[in-house]
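With one protein chain withheld, the remaining protein chains of the complex are depicted in position.
Right, chain A next:
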Amino acid sequence: MNAPEPQVIRMYEARQEIYPREAKGRYASLRWLCVWLTQLAFYGLPWLTWNGRQAVLFDLTTRKFYLFGLVLWPQDFIYLAALLIICAWLLFLVTAVAGRVWCGFACPQTVYTEIFLWIERKIEGPRSARMALAKQGPSLRKFSKRTAKHLAWGLVALWTGFTFVGYFTPIKVLGAESFTLAFGPWEWFWVLFYALATYGNAGWLREQVCKYMCPYARFQSSMFDRDTLIVTYDAKRGEPRGKVAKDTGLSVNGGSCIDCTMCVQVCPTGIDIRNGLQYECIGCAACVDACNSVMDKVEQPRGLIRYSTDRALATGMSAQDIRRRAMRPRVLIYTAGLLLVVIAVASSLVLRTPLKMDVIRDRGSMGREVDGGAIENVYRLQIMNTTEQPHRYRIVAAGLPGLVLATTDEVTLAGTETRAVPIRLRAPHGAGQAGSNKITVQLTALDDPALTVKETAVFIVPR
């Protein structure tokens, strides 16, 4: 016998094209509701006006973030960290309770894929028509349909890119610019980049993003336990599956599953939920909708595929028991953590003073003696009026007997102005000890005493 011929196996596989069938039902409607809510917010927010400016604007050139009445400065960067922490806790909590509902209903990848799929269906028709079209050789009909689809996708993608840039540069100016295509180089780059990302992700990559690229898909299983709600197939009731028997509505083999493969056809990641929980499952519940409509047709009870938990499936728990199991330590800890951060952030936002000051001592001088033996120190006050209104402030220094300002004690700043104000502090002869003395400098708005900041500083008395 000859030695076996060496065979070459490709380690990289070509993508298996998926043509998801349209699902109709409770969860499909819920997903569309999520699409509408998130996209109304995303496309609509930058057009709102507040205080005569764009209500939501992340102005990177002046480094100020406008969120309705709130203006965040680089010094408020901690709130971004807080926002990320809240998002993380929220994700933990939601995942522990209901699995990958974020993936299935609200994730931008899902939402834009849903929109792009809708366009695809409108132009190329339902699943069978799309598959037939794909198999066809080149023809004018195929070419025109494909061109129309990509044009429509491109327009949605461009609008998305335009809206995205509108969060960072005033969108009304951008809108005017778009008529003459007079964008700046960075505006061009980001509009096209974000459009290309939308087009590529929602049009081409789709489930590949969830399967191969998304980091959340990699670690979400660590938040799962046996009481987490998942999309499941009730194998006890469904098996043994087979063709539907005419009289009973059950399969010829006696199980409820009539092997119509509708659940596989609607799946956007191309899995068969009847093989059990798989990491590719994004919890979109399209298979639940599909199976329920089939069960209605064969006059069987719904819920062969349903939201349930691993434990409930094994022990036959009721829906009420499942809800009771939701109150378990893991969920309570996530909830407590989330509440803690939310309360901390909210109170910090409410209590924060929209006025900031740094006291910088002049380093060149250790303190100078003036007429009558009084000692003077020079400081530079870096004052930031983080409100949008002009204010007049009074500067008060304290900490040494007889400590006074030798320069003017009032200063006016325009809205969102930052200024370095030099001041001289004077202490009478004999006040304080030789060396450094702790003092405080306080700044108070004359028209609003709540606008007060107090900073400590050092007053040096020469030896």
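Everything that follows uses one rule, which is that a contact is a pair of C-beta atoms (placed from the backbone, for glycine too) under 8 Å apart; a residue touches a chain by one contact, two chains touch by 3 or more; residues count from 1.
Here is the rule we use: contacts and distances are computed from a predicted model.
Student: The complex has one chain missing from view, so what does its UniProt entry call it, picking from "Cbb3-type cytochrome c oxidase subunit", "Ion-translocating oxidoreductase complex subunit D", "Carbohydrate ABC transporter permease" or "Lipid-transfer protein"?
Tutor: "Cbb3-type cytochrome c oxidase subunit"
Student: Which of A:K64, A:R226, A:R352 or A:R380 sits in contact with the chain that's absent?
Tutor: A:R380
Student: So one chain is hidden, and I want to know which residue out of A:K24, A:K64 or A:R424 touches that hidden chain in the complete assembly.
Tutor: A:R424
Student: Per the definition of touch given earlier, which of A:K122, A:K172 or A:R368 contacts the omitted chain?
Tutor: A:R368
Student: Against the chain that's been left off, what residues of chain A make contact? List them.
Tutor: Interface residues of chain A facing the absent chain: 4-15, 208, 212, 362-365, 368, 376, 378-380, 407, 420, 422-424.
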